[in-house]
Every structure is written in C-alpha cells, then in structure tokens.
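Note that one protein chain of the assembly has been removed; the remaining protein chains are unaltered in position.
Chain lettering (A and B) follows the sequence in which the chains are written, and residue indices restart at 1 in each chain.
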Amino acid sequence: MAIVTLTIDGEQLSAQDNESLLEIARQHKIEIPTLCHLDGLSDVGACRLCLLEIEGSNKLAPACTTRPMEGMVVHTNTEKLKKYRRMIVALLASEGNHQCSVCMVNNHCELQNLAYDTGLLYVRVPYLYPNKVTDASHESFIIDRDRCVLCTRCVRVCHEVEGAHVWDIAGRGIDCTIVADLNVPWGSAESCTSCGKCVLVCPTGALVKKGESVAEMEKHTDFLKYIVTARRKGEWISIENEEE
Amino acid sequence: MTVEDLQELAEQEQQRQEKFTNRLMYCAAAGCVSCGSINVRDMLKKALAEKNLAATVEVVGTGCMGLCGEGPLVKVLPEGTLYQRVDETVARKIVEEHLVTKTPVKDNEIDTSHPFFAEQMKIVLENCGRIDAEKIEEYIAVEGYAALARVVTEMQPAEVVEEVRKSGLRGRGGAGYSTGLKWGIVRKVQSDTKYVVCNADEGDPGAFMDRSVLEGDPHRILEGMAIAGYAVGAQQGYIYVRAEYPLAIERLRLAIKQAERLGLLGNRIFDSQFNFRIDLRIGAGAFVCGEETALIRSIEGRRGRPRPRPPYPSEKGLWGMPTLLNNVETYANIAPIIRKGSTWFAAIGTPKSTGTKVFALAGKIRNTGLIEVPMGISLRKIVFDIGGGTPEGTEFKAAQTGGPSGGCIPAAHLDVPVDYESLSSVGSIMGSGGMIVMDSTSNMVDVAKYFMDFCKDESCGKCIPCRVGTVHIHGLLERIAQGKATTNDLPLLEELCMMVKETSLCGLGQSAPNPVLSTLRFFRNEYEELLQEPATFVPSGTDTPPTTH
Partner (left out) sequence: MKPKVATIWLGGCSGCHMSFLDLDERLIDLADKIDLVYSPIADVKEFPRDVDVTLVEGAIASFEHEELARLIRRNSRFVVSFGDCAVTGNVTAMRNSLDLDDVLHRSYVELADTTPRVPRDYPTIAELMKQARPLHEYITVDAFIHGCPPTADQIWSAVTELLAGKKPELTHVFLRYG
C-alpha cells in the first residue's frame, strides 16, 4: 500500500492506492452516481453509472473498480458522462415495468432518484414491457422481476454476507432474471434463511416485504456497514471476492 | 523421448510414406465430411482394392484444403493434382484413370496455378492437406515438435520470449496485441503456478479458421502451447474449445493422448526439468466466453461473464494466477517462428503486421473457403484474384471483416492493405478472420441488423448498455428497415451506438455497434432513404383538410 496524489474534478487529493476511485471521491464529498455498488459488498462494475473520464485514457473507467495512480487526472461529471448516465437510466426504465405510482418503494427508490439526478425527462427508446415471473411464494417477501434492474446486490449480499447463496442469475442478455436456488419458487428454496438482507439491499421495488402498501416501504442498507466492519478496507473492491 | 528419438521417428515415418507410389489425400475437415468425403474415402479404398493397389497407394484423411465451396476435395500425391466435387463416381475414376491409366480426370481437376492458390502463403495452414491429423507420426515427419525440442533443450525461457517478440507476431484473435510482449509480462510475474490457455471459442458467424487448424493440425497447437508454457513458466495448459466443434474436440483429445504417450507432453519433456500438461475445456455455446475474462470464469466452472480489467489475466487470471491467453492461430504460428527464426517471420507481411493471416472467405464471392495470405495484401487481391470476384452480373459493394465486432469496407477502399492499422483506419478491424463479401444485391441496413441481432442474443446481460442498448439498437434498425422510423431516429441510433461502444463492460458490447457505425459511415444514404419526416404543427389554411376516418 502506498499513498498517491491525484486530481479529481480539479481538486488535488492524496489517497491510498488500494482504495477505489469511488471511495476516494466520496471521502472528499464528490458525488458519483452508483447503482450496483453498495458499501460492504464486492464490486462488479456492471451498472456503468460511475464511469469516469481519466486523462490520457481513451476508455471510460468505472470508479468502483478502478484504483488511483500517481498523477491521475479524473473527471467525474463531464457533459458526456452526464449524457451517458441519463441514457443508462433510460435503458433501465425501458427494460422493466416501473410504474412508480403503484410501487411499494415509491419515493424511496434508488432508480427514481437516479432519474431525478440525471434529469431523465422522458425515455426516448421504446418501453419493452417484459413479463417475467412475479413470485410471492415466500411467507414474508415478494420478488417482482419486472421491477428488477439486475444490479445483483441480492446475489452478492446472500453469498458474501449471509453465506446462503440463494440467488443467482439465469438466462442471458435481456432475458436475464434473478432465480432462487435452481430456479424454484422462492418459498421452496431450501437454502433461504429468510434473513431478508436481499430485500433491504434491493434498490427498487423488485424485492419487497409482504404487507406493505404503495410508497410505504423504505429500504435500509446501513446494517451492512456494521456486519462487514471485520473486513479490511479496500477488500471490497477486490475482484476475487466477486462470486455472482 | 529424446531429440534423437524424435528424429528417428520422423525418419521412420518418412520411409514408411516413401514406400507408397501414391498417396490420396481426401479432405476430412468438417466442411468436406458434411458433403460426403467419408463415402469418397470408402470408394477410394474399394477401388484400390479392386485394382490391387491397396498395398502401394495410401488413402489419407487430411485437414482443410481451402476451397470449401467446391468440396469434397481429393489431392493426389506426389503429383499434387487436386480434384474438386469428388463423389463416389469421380473417386472411382481417380483410381481407374489417374492412377491406373495415368490420365487425370479432366472434368474435376482444379488448376492449382489459379490465383486462389498462387496468391496464398501458408504458414498456419502449411500442414492442412499435407498430413493425417490423427497421426502424430505424420506431424513429426514434417518437423513437428522439433521446435519444442529445440526450445526445451537449447534455449532459455527469456530467449524464447525474445524470439517471439522479434518476430513481430500479434494476437490473431482480433485485438492485435504483441504476442511477445504478452509472453514477457506473464513470464515476469512471480508465481509458482501459472497457466497457458488457448482460446478456441471461435464464434463469429461465418468464421471457421480456428476450427480448420484444430481439425487439420492439432499437434501444432499443442506444440505452440508447450513452447509458451516453457517460455512463461507454466506447467498446465487448457484449450477452451466450443462444443459446436465435435470433430476438433475429438482430434484434440486424440492428439493430447498421442503426445502424452510419446512423452511430448507430461513430465520431463525431452529429458529436461520441464513438465507440461494440456487439458480440454468444452464451452457451452456462449459467444461472450471468447472474451478472456469470461473464458477464464467458464474454465473455473463459473458463469461465463466478463469482469472489469485491470487486473489483466496476465497478472490475475485462472484461479487468480498469472495466465497467458492466446488464440488458436497465434499458437499455430509459434513452432514455425522457432523453427525458421524470427527474422524469417518478420520479413513476411508489413513491418507492423508481420506474418500471414487466415481468412474464412464467404458471401457473394465465387471462391468461398479458407485462405491464408501475407499481411499487407490488398483487399482487392483477396476479393478479385483469390476470391474470383462477385458472381456474374453483380458488382462488389463491401467486404465485412471482424464479424459482429467489425465493419464494412466499401469499394472505394478496395486497395486498403490488410493489416491491423489500415483496417481500423477505414472503420473496420482485422478481427479473427471472418470475411464476408457483399455485392450490389446486399442491403446494408439488413447487414447491420443481422449482426446486431447476433450481439443482442449473445450479450451476457451483466452490464446495462450491452444488455438493453443492443436490444434498442436492433429495434431501431428493424423500424428503419420497415420504413417506420423518422428522421429523429437516426441521431438516436447514433447516440445509442456511441453510448454502448463507450460504456459497455467488455469487448462484446464495446464493439457491438461497429457494424452499424461503419455502414452508417459509408452507406448512410441507404438508411436515409428509409426514413420519414415526423409530423409537425400545420397552421390552418396551409394544407388540405384531413379526411375523416
């Protein structure tokens, strides 16, 4: 581990070289939008919202899995990045059935907030209106796959924190879905401990608690910080941990 | 096995072959097998038996001889006469007329002085059509494993890396990274365990270069990998080959077994301290597993999804260990480079793109098949001399290289030299070697739509731009093709393409928009012709009143 100096949005900073650019930026109150990232879980670099421009590189780099280098000059909020982030949120909105007005997490939804933060006035691409399986077989929870953004937080929290690995991904491309065990109804997934961590980390209304009504449910992810304090700082961004 | 043993084996095999007055080489690659070359083999043997030639003429199944569109092919050695479209009747004639009465079967004879053959240069495919892929002795008889012997007994690993670097060889999988530099990086990483991996997950539509090498000359890959293992300090190699190549898998299995039996793979190779083993891993049909990080995960038995780089596989690859990953064709070049020297190899092609490249020539062209040409040859030569041009009455329009990651090169750029930099300067890529020729009857919007359809189906779904973006790009192309799109949709199409290209996680997504962007660059009018003007406000009095429904 070494200390490096770098520039983020014109600000000269020093940081440890085993931290991610995202961690460093956030320590300095520089906001970068994220979706698949969650403090306490491994990073997968999948949502592409935290992409940054690094001078001298012709490729955009995800803040969550990129480590700082001496003299690096980083831009987090260029016009190009803003446009691409807005388009990414638009793609997510088009991919699912996100009727906010009848969603349990309405007004407490990370996707909604991303739409506001990126200024998504409307979705220019046609909505795809999927028809994936909604599963209410679990006694306490429901998974509405049409509201799923495939961030895989549930997969990771279940594998990395709870250690049960109930969730995984089936299918590929636009047909990807989250499945319990070997694609059985959640209620009959024997590995599930009903701990509810997946529901809490889900950024949208895809995983919800039964008995809640529209706009009633708030998600809390703070618990993760306490559970994973035993982990060394910087370990969260190590690729080897990713087990989705 | 010692170096002397190897030489003795080679001599024995050469003597065995010399005993035959003729050798009949029938193509036993997947293309010719599928159009009946096994029946041809049986008929050749039957006819030989009838003429009492079975003891003096050998029938040999061999690798791809190139002119796949005219198969099954049979070559008569030592004359070198090549016959096309050989069925059982022709097979009988070859025995009864060519061998017995010494009159070639004129109707089926191919003129081998034709540019299709004359303009080619074979290094990777040198043994295809020359040896029986299922006999290690035949490979050894044509200097097979001599390069490995030399490397292990005479050279230091660093020297091997340096030799490969000096040859100028670049990755044949498409990206064109210097092979020598890559080997050097893996060699320098400190680790007790390292791996050598061969990417044989050839998946571009219409591409069959790697398959032909694996089917026709599998030992060449094993030898190349073993040399790589010695150079970088690895003891274990994996060949990741797609399940859709059953014949290649079968021949690789056999080849590994044969090499192990002779001690060319295993412990103490050529009585040295060098141990090297190779195992096969069979892909399950996902295009994305050709991407190196996805391929590695697939070998590990996990879901084949890419991960962000760095770290690169050369530092953290298979099971977190330094891993050298090269393509089939790259490994196929290694033994000749060691045997004939880097200077010889570097003199072929252009200064920056050395050696040869294998292409699978397909589409609206007279001679379809597998060709190997020196780098720097003009596209015009490939299409018109080797390929014989487009069919009667049509005009050349474009050549598509690089498959779903590549682009279309229009007639105006026919004189572009085929090398890494020149092809990317005209908006395409070298790619792994697919080349599809299109003539005036081809519709470029359909071409782009076809490749985008492929990419959206093959997207792994991990990152959003590729998972959803490709679906929308394909949908837009569909609407444009149906004449339902407006002039507002073209900027949207371009924005989506740039976004998917710049923000996707792996090479699949980053290159998926290329066929659209390149056809937009050269054939924009074909898109524009299909667009409508969107409806706008019309003040009263300036138009005819609408008819009520």
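Worth pointing out:
Everything that follows uses one rule, which is that a residue touches a chain if its C-beta (ideal position, glycine included) is under 8 Å from a C-beta of that chain, and two chains touch if they have at least 3 such contacts.
Here the structure is a predicted model, which is why all the values come from computation and not from measurement.
Contact with the omitted chain, checked across A:103, A:157 or A:224, is made by A:103. Interface residues of chain A facing the missing partner chain: 93, 97-103, 106-107, 112, 115-116, 119-124, 126-127, 129-131, 146, 215. With the whole complex as reference, residues 488, 534-540, 543, 546, 549 of chain B touch the missing chain.
The working rule: only the chains that are shown with their structure count from here on.
For the pair chain A and chain B, the distance between C-alpha centroids works out to 38 Å.
Those residues of chain A that touch chain B in the complex are listed here as 44-48, 51, 59-60, 62, 65-66, 83-84, 87-88, 91-92, 94-95, 124-126, 128, 149-150, 168-169, 171-176, 239-240, 242, 244. Taken together, the chain B residues at the contact with chain A in this complex read 286, 288, 303, 305, 307-308, 311, 316, 320, 456-465, 467-472, 475-476, 492, 495-496, 499, 502-505.
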